[in-house]
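Here the complex is missing a single protein chain, while all its other protein chains stay put.
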Amino acid sequence: MPDRSPAATLPSAPPAAPSGSAQLPQWVLTVVCEDRPGIVHALSGAIVAADGNILESQQFSSPDTGRFFLRQQIEIGADAELLREKLAPIAQRFAMELQLEEAGRPRRVLVLASTAEHCVRDLLFHQRAGQLPVEIPLVMANHDTLRELVEFHRVPFESHPVKGAEQKAEFEARVLEAIEEHDIELVILARYMQILSPELCEALSGRCINIHHSFLPGFKGANPYRQAHERGVKLIGATAHFVTSDLDEGPIIEQNVTRVDHAHSVAQLREIGQDQEALTLRRAVTWAAQSRVLLDGTRTVVFR
Amino acid sequence: MPDRSPAATLPSAPPAAPSGSAQLPQWVLTVVCEDRPGIVHALSGAIVAADGNILESQQFSSPDTGRFFLRQQIEIGADAELLREKLAPIAQRFAMELQLEEAGRPRRVLVLASTAEHCVRDLLFHQRAGQLPVEIPLVMANHDTLRELVEFHRVPFESHPVKGAEQKAEFEARVLEAIEEHDIELVILARYMQILSPELCEALSGRCINIHHSFLPGFKGANPYRQAHERGVKLIGATAHFVTSDLDEGPIIEQNVTRVDHAHSVAQLREIGQDQEALTLRRAVTWAAQSRVLLDGTRTVVFR
Amino acid sequence: MPDRSPAATLPSAPPAAPSGSAQLPQWVLTVVCEDRPGIVHALSGAIVAADGNILESQQFSSPDTGRFFLRQQIEIGADAELLREKLAPIAQRFAMELQLEEAGRPRRVLVLASTAEHCVRDLLFHQRAGQLPVEIPLVMANHDTLRELVEFHRVPFESHPVKGAEQKAEFEARVLEAIEEHDIELVILARYMQILSPELCEALSGRCINIHHSFLPGFKGANPYRQAHERGVKLIGATAHFVTSDLDEGPIIEQNVTRVDHAHSVAQLREIGQDQEALTLRRAVTWAAQSRVLLDGTRTVVFR
Partner (left out) sequence: MPDRSPAATLPSAPPAAPSGSAQLPQWVLTVVCEDRPGIVHALSGAIVAADGNILESQQFSSPDTGRFFLRQQIEIGADAELLREKLAPIAQRFAMELQLEEAGRPRRVLVLASTAEHCVRDLLFHQRAGQLPVEIPLVMANHDTLRELVEFHRVPFESHPVKGAEQKAEFEARVLEAIEEHDIELVILARYMQILSPELCEALSGRCINIHHSFLPGFKGANPYRQAHERGVKLIGATAHFVTSDLDEGPIIEQNVTRVDHAHSVAQLREIGQDQEALTLRRAVTWAAQSRVLLDGTRTVVFR
């Protein structure tokens, strides 16, 4: 069992204010399974039997994959173990991926970075301000550039050079070790500019989020901000997505854009794009940490 | 039974594209009742029993009033009558206000107007473009100004002067008569600048929507756009709400604002405000016509 | 001289409400030239000499092309001819492209369409509502589908089949003829799905606007909405641009996006995308008709 005592980690974000009455403990139930009749009926029966009350409920039936997705926030009078007992046979009957989490519990995340500071800074700030429901026991980078920033926020920082195949393998081995050591639930690529090995991508499937800039239209090749400037685009933005073996693809979690105009220089476009990246990554991480993001093949279901 | 034959009315908007597979007929179920355990379990049992499948589901438990609100979009293999039969005892047991409507059925609305055209024009345009799920069998006004506009859209138009108590009483009697005659489900005050009598407000409770401008901060008295200009506000907007006896109060359905700046004249502020009014009213009417707006005391629950 | 008598055309939009005092006639001055010191000083001298007052002024110096762009809204006490006289030697000295237009004068546009109605409908509606500063003496299409819609708005409509090279050449010849005949200032491709010949593109350079859908990331090939759905994009939008020989490239005038989510079907994405196309095209046309869009190589300068 991981040690989640407060002493071992940063002060965590407070639980999100519940929308219902706040007296009873609240839990978040997520369910993914093949869509067929009777799912909601069966689940709601278990909740009634455990003296629970559904405060929020969102569901989606995917016409593409035939799968059913549900997220409910539940208030329970009885012990949560009773609810788990009641849910277990239903999960088995419908072959569900079912999770029951304490509402507001901060998830443990590992941040990977390189030299760009905008995303790391934004995550650290909002974590400390209680606006990002995560704990950050470690930031790892392939350069030492961000040490002062990270340590200023009293978060441990490690840098290891990643030049050549050998150092890359060592870095990735250290990542897996740190995940084990700190009981990491989510890995965030906060402008970590290295391509992960297929093995690491596979190992982190569904629990690693990347961020990159986005344009209308898209631009291939080096210096996309220069290309966007030359084309005179009016919107620039960012996309946060789960990592697959193709670094800039993978199921999209969140996208944002902002308006620019002819007067913005390439440098200004880049700065604005970085703001969008930080914002978009933060939103994706927040939703993932609140069990709002579920995978549906190449797509995500996001219950905002 | 009202006559809803196509010949009697304008061409109606097409049903909204469903998010699930489109083969089976779809229904919208709305439920309001006192919140207690077992509601969702009971309802979902009835839907399973009627060979139905829940495509979308939204619910809310109001901590203020202790009431429970639910909207579900359901696909039914069997006849809808079977579902009604299964739901009836549940509705009785939980003392529910329960409605089951064909998804996408255009609601019949009566539009009341005065001389300002922006809201009426916007409603007529979007209705005709298939973007507003309503039928408009009649527009009534206290001036003849909008006759050409309304008749251009091939909608019947009536104007009656409303000067003094007697004419006002006659106009309101005619409104009630038209509601009966055209089987009206929703009354829209599209900048109808008269104060309704308490009796009419009461008669239309929960099915009459009004629109007015809104500012930060609010301005009392005549010519609010001039006041807003003098104060140099940076946002102006509009509020759509259900009508109560206080014309500009009542449960809010939708609000929007847009950005203005120092260079806007009073006339321009008014024009921009009118655009916001038209947009805001249209959204409120759309949601009401899709059974997305439920009353919770002085507030609304809007399942967008 | 073209005949701009009211009888020959639709009722035109009213001039935009000026931001200054409304008593004196207002003019819009646009200037493009090589950037060098003294331009503003020279122009403002001419305006003073013609008893003019600058109400609004926007300028931009392009670091990429070294060109200078200016748009001013001017109130003139004297005759406009005097101002033209004073400006002429300055235009010559600085090798300016200089235009002086009556503020608010509706531009004459030719709309080319195919079978999709969303953009045409939006342009006709807003033109008639006085919200689009253009006159539309003719809509031409390669199908007859939109006849009823266009004629409902009392605008002349022509359709000519465009199958094979010969009919295409005939259609384009007719376009050029109509431009001459109706004194057209701007051509709008309102989802006209044919590729224009390089000759026509050349002939319409800088005065022909096209609209197409836009995604983050971009999608190549057929049925982009299906691709966007499969990828699970969270934003879809549209781009309006000047036509060059590459149909979907050319200097961008305006872009917009809107938020979508996992629950939107391909059909719904398409519908939402069409709304964005209509909105984006309308904004681009409005700004072009107000002399707010100037060309800077592969980019536009848009003085909003």
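By letter and in written order, the chains are A, B and C; residue numbering begins at 1 in each of them.
FYI, contacts are C-beta pairs under 8 Å (C-beta built on N, C-alpha and C of every residue); 3 or more make two chains touch, one makes a residue touch a chain.
Note that the structure is a prediction, hence the values are computed from the model and not measured.
Visitor: Which is it among C:51, C:172, C:230 or C:271 that touches the chain not included here?
Guide: C:51
Visitor: In the complete assembly, which of B:54, B:119, B:204 or B:233 touches the absent chain?
Guide: B:233
Visitor: Which residue from B:88, B:173, B:195 or B:263 sits in contact with the chain not drawn here?
Guide: Looking across B:88, B:173, B:195 or B:263, the contact with the absent chain belongs to B:263.
Visitor: Which parts of subunit B are in contact with the chain that was left out?
Guide: Counting only subunit B, the missing chain is touched by 60, 62-64, 214-218, 229-235, 237, 239, 251-257, 261-263, 265, 296, 298-302, 304.
Visitor: By the contact criterion defined above, which parts of subunit A meet the unshown chain? Give residue numbers in ascending order.
Guide: 17-19, 56, 121, 125, 129, 263-265, 267-268, 271
Visitor: In the whole complex, what residues of subunit C lie against the chain that is missing from view?
Guide: The missing chain touches subunit C at positions 19-21, 35, 37-38, 40-41, 44-45, 47-48, 51-61, 63.
Keep in mind that, in the parts below, only the chains that are shown with their structure count from here on.
Visitor: Looking at every pair of chains, which two share the most C-beta contact pairs?
Guide: Result of the pairwise contact count: A-C comes out on top.
Visitor: What's the distance between the Cα centroids of subunit B and subunit C, rounded to whole Å?
Guide: Going by mean C-alpha positions, subunit B sits 36 Å from subunit C.
Visitor: What is the distance, in whole Å, between the centres of subunit A and subunit B, each centre taken as the mean of its C-alpha atoms?
Guide: 38
Visitor: Taking each chain's centre as its mean C-alpha position, how far apart are subunit A and subunit C in Å?
Guide: Computed value for the inter-centroid distance: 42 Å.
Visitor: Give the residues of subunit C touching no fewer than two other chains, as numbers and ranges.
Guide: 263, 265
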